[in-house]
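Take a look at the following structure, please.
Omission of a single protein chain aside, the complex is shown with its protein chains in their original locations.
Letters A and B mark the chains as written, and numbering starts fresh at 1 in each.
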Amino acid sequence: MQKEEIISTEKKEYTTLNLGPTHPATHGIFQNVLTMDGEIIVNTEQTCGYIHRAFEKIAEHRPFYQITPLTDRLNYCSSPINNMGWHMTVEKLLGVDIPKRVDYMRVIIMELARISDHVVCTSVIGVDTGALTPFCFIFQQREKIYDIFELMCGARLTTNIGRIGGLERDWNDEVYKKIREFLIEFPVAFQEYSNLLERNRIFMDRVTGTGPITAEMALNYGFTGPNLRAAGVDYDVRVTSPYSSYSDFDFNIPVGTTGDTYDRFMVRQGEIWESLKIIKQALENLPQGKHFAEVPEFYLPPKEEVYNNMEALIWHFKIIMGEADVPKGEVYHSVEGGNGELGYYLVSDGGRAPFRLHFRRPCFIYYQAFPEMIKGSVIGDAILTMSSMNVIAGELDG
Amino acid sequence: MAELTNEYLLQKLQDQFGSDILLSEVQYGMLSIVINKDRNIDVLQWLYDNEELQFRFITDVCGIHYPDNKDNELGVVYHLHSLTNNVRFRIKCFMPVSNPVIKTATTVYKAANWQERETYDFYGIIFEGHPNLTRIMNVDEMDYHPMRKEYPLEDGTRTDKDDKYFGR
Partner (left out) sequence: MSTIIQIAENPNVLEGPGFALTTLDKVIGMARANSLWPLPFATSCCGIEFMATMAPTYDLGRFGAERLSFSPRQADLLMVMGTISKKMGPVLKQVYTQMAEPRWVLAVGACATSGGIFDTYSVLQGIDKVIPVDVYVPGCPPRPEQIIDGLIKIQELVKHESLRRRNSDEYKKLLGSYGIE
């Protein structure tokens, strides 16, 4: 008893340690000023905004169709999900009926993007524990997702895929072939990758119990996505407010229990398997039909028609010059992004650009809990916690 | 328990807060109400504590600027989500640009902390009682709130851009 008192009244000297803004282990531009008691983190002061690019201000100055490239650069690990989310928001505002085929194609694209997002996160957790092999191994497979995106839209990372009302072009045979190949090859490679980490004693000892968070705390901090599910809350936007025909598919939501790094890792691993399941179902049941909805006011007509058809030319002109009528209104739409609920709050005053567009960026909201999660742990654990939360700078800073 | 509909929710709110609910509308399936900005925390806390409604998840806090709304130029928009009932709804509070002060929601939701800082940074809305109301995105030296409608998007200090190529 007495000894404890002596320790607590003893004058302590804390060290201040600056982690970031540029640091190999932070995977982006985050600054943390840590107050250290020897090896133990007492507190941290976070600074963000190092790549603040003013998306919301730009969005107020761009017509609707020019906002898609901005959404690419939010969470750039899974750009297509952001693109689709934006298209669906505008479609909700306009009240467009989207053909089933487009929904299914979008689901395939979004789930591929989710895989590529989660693969980056889980392999980087591996890198931070010192396991570089899984990273090198799985990145070869990740390139195949990029190959598919490239065939679909011509870009790898910042895809700008799809248009308001549908997809810009139908998939060619090569795309189907590549997706089918992917569905056969990826699970094999991914299983091998999982074997390297999932039940690896060294890895498990390192990540179990690192940076835990309780379900109550996670909800109060506004956690969504895999990080919330790792804490044991089965909240997934794809299920609670289904969009793009997600209700047609049969899939599970993996949940964790303790919300530690291992759970976050395992939830993402589990989601990759579920994504593969969804892609398989969507591809098998892909309906025939058009790859766009009948919204000539917003969906750009094909180039051949613009050159040869008066009506198409007029629509093209109207869309590009921003003459199409947009209803007034406010709409909130959210999709399940790689990191959680990615929301779009769009206020339209009938002009060609949104009056106000706010992105609910999951990273920005849950990164607040970081000090709470790392208090009392060591620096190595802080790094792991950060990489397992998958904080993406572009999304964080908006 | 019966399904929580927008009408029922609105009725409950009106019973509790009466004239503090200034406006209400349903857009695209989501209820949206405008409340007296001085009662914002009372409403949020009540919604949080209510055993039936259980609005315990704050999806989003953001600001908005209507330069033409005299004395109600600046607004704060809350998106709430009741996970148990799976219902979302929107609360808006408006205040004059000359005195943009509102109570902080950090007492109810920890998640509001940074979002309010962001709103302060972008719109200059002061959240009373916020633990650390400083700029979050922009440099501390910045002397204006960039998202307000009167400020331009582009950087004013650029020298390499010739206006005649941009039709200005």
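Everything that follows uses one rule, which is that a contact is a pair of C-beta atoms (placed from the backbone, for glycine too) under 8 Å apart; a residue touches a chain by one contact, two chains touch by 3 or more.
All values derive from a computational prediction rather than experimental measurement.
J.: With respect to the chain omitted from the figure, which of A:29, A:197, A:279 or A:389 is a touching residue?
T.: Of the candidates A:29, A:197, A:279 or A:389, A:29 is in touch with the missing chain.
J.: Please give every residue of chain B in contact with the chain that is not shown.
T.: That gives, for chain B, the contact residues 137-139, 146, 151-156, 158, 160.
J.: Can you name the residues of chain A that touch the chain not displayed here?
T.: Touch with the absent chain occurs at residues 21-24, 28-29, 49-54, 57-58, 69-70, 72-73, 76-77, 120, 135-137, 139-140, 142-143, 146, 156-158, 393-394, 397.
The working rule: only the chains that are shown with their structure count from here on.
J.: Please report how many Å separate the Cα centroid of chain A from that of chain B, as a whole number.
T.: 24
J.: Which residues of chain A touch chain B in their complex?
T.: 48-49, 52, 54, 56-58, 60-61, 92-93, 219-222, 233, 235, 240-241, 329-332, 334, 341, 343, 345, 347, 356, 358, 360, 364-365, 367-369, 397-398
J.: Going by the contact rule set out above, which residues of chain B touch chain A in the complex?
T.: 27-28, 30, 32, 56-60, 62, 64-65, 77, 79, 83, 86, 88, 90, 109-111, 113-115, 118, 122, 135-138, 146-147, 153
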